[in-house]
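Note that one protein chain is taken out, while the other chains of the complex remain in position.
Let's turn to subunit A:
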Amino acid sequence: MILGIDTSLGTAVAVVEDDGVVRSAATSPNPLGHAEVIGDLLQRALADAAFGPIGATGAPEPVVVTHVAAGMGPGPFTGLRVGIAAATAFALARGIPLVPVASHDAVALEVLLADAMSGEETPRFAVVTDARRREFAYTVYDGLDDDGLPVRVTEPALVPRDDLDARLADLGARRHDAAAVPAQLLALVAARAIAAGRRVAASEPLYLRSPDVSVPAPRKKVGT
């Protein structure tokens, strides 16, 4: 089973089976408070997972997590790090691998699977999330590849809010705004990547911005 953790928007934790069956999902939509809720959500997701797939009413059985999928962003830094730190530590605690996943990939897979279920063709689209400071983060996708993973046409990038629609028009991508990143889909991206023996994201967070600092100017006179 795979534990998914994403804190790029709210806080989302889920446990899925290797074939994508969702065992549990615990979320907080609050765009702040990641450090406060992450422990309880983890505990709840693991406890719920013991009762079998969501909706099942079986007796509890042991949950053996084999991988931790970490949402690497993009997202506001402070919150994003809480989830990556938690995923890193959980993987260490259990002695299992950490699988980094671009958070937008989870949303993209959700969109593509939903359309596939309803038999619709999905035109090229962009996952768009709030990046604060009057910017959006976006990643453009076009369909699923042979491994069932969303095909990234562009890597995650930032754009001023007012420029987004023009940018997406240039790229020929429909706009899909996301207010949450589903951890169960994040875990499913990881499951498919593991099955295909592929690495789908680097192990560094997708900050997309340099730290907001400047080298201090020469000292100012204090006057006398």
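The working rule: a residue touches a chain if its C-beta (ideal position, glycine included) is under 8 Å from a C-beta of that chain, and two chains touch if they have at least 3 such contacts; residues count from 1.
Operating definition for what follows: contacts and distances are computed from a predicted model.
Missing chain, UniProt protein name, picked from "Nitrite reductase (NADH) large subunit", "3-isopropylmalate dehydratase small subunit", "tRNA N6-adenosine threonylcarbamoyltransferase" or "Glutaconate CoA-transferase subunit B": "tRNA N6-adenosine threonylcarbamoyltransferase". If you put the hidden chain back, the residue from A:Gly10, A:Pro31, A:Gly52 or A:Gly83 that touches it is A:Gly83.
Contact with the omitted chain, checked across A:Ala93, A:Ala114, A:Val151 or A:Ala202, is made by A:Ala93.
Residues touching the missing chain, restricted to subunit A, are 5, 7, 33-40, 42-43, 46, 77-78, 81-90, 92-95, 205, 207, 211-216, 219, 221-224 (touch as defined at the top).
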